[in-house]
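All protein chains but one are shown at their positions in the complex.
Here is chain A:
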Amino acid sequence: MSQETPARRVPAESAFTDSAAFWQGTREGKLVLQYCTKTGRFQHFPRPVSLATGRRTLGWKEVSGNGTIYSHTVLRTPGLGADGRLPCPLALVDLDEGVRILANLPGADLDRLKIGARVRLVWDTLAGDARYPAFALT
């Protein structure tokens, strides 16, 4: 395990599309994701249109933060962007609301990292005390 966890750069908000609600949620300790106001379907990452309608029928809603591991990996070598955090567990999590999210599982017991394992929302810290959604095994 690494002794020091270097601060991870905080990305610029809304550089790709309007994601202000997501970032505001992180400051309030809520996982707020984009959804289609016409069909109710969540989508992540946020898009400039609803994937269901192709129109800007877009809203934001808090999700439970409870989900199931769809797949996982552990980054083990420097140079992959996880330097200073190795080994770095990473998972695709299917949230109970029907949308998949890519996230870290900081400090997870690697032997318990399994497809189908239940996870709950925790917060990872980036530089400047910014928070980023992550998950912990329940």
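By definition in this document, contacts are C-beta pairs under 8 Å (C-beta built on N, C-alpha and C of every residue); 3 or more make two chains touch, one makes a residue touch a chain; residues count from 1.
Quick note on the criterion: contacts and distances are computed from a predicted model.
Asks: Would you kindly match the missing chain to its UniProt protein name, picking from "Trk system potassium uptake protein TrkA", "Thiolase family protein", "Putrescine ABC transporter permease PotI" or "Cytochrome c oxidase subunit 1"?
Replies: So, among "Trk system potassium uptake protein TrkA", "Thiolase family protein", "Putrescine ABC transporter permease PotI" or "Cytochrome c oxidase subunit 1", the name matching the hidden chain's UniProt entry is "Thiolase family protein".
Asks: State which residues belonging to chain A touch the missing partner chain.
Replies: Against the left-out chain, chain A lists 8-9, 11-13, 15-17, 19, 41-46, 51-52, 70-77, 80-82, 85, 88, 90-92, 94, 98-104, 115, 124, 126, 132, 134.
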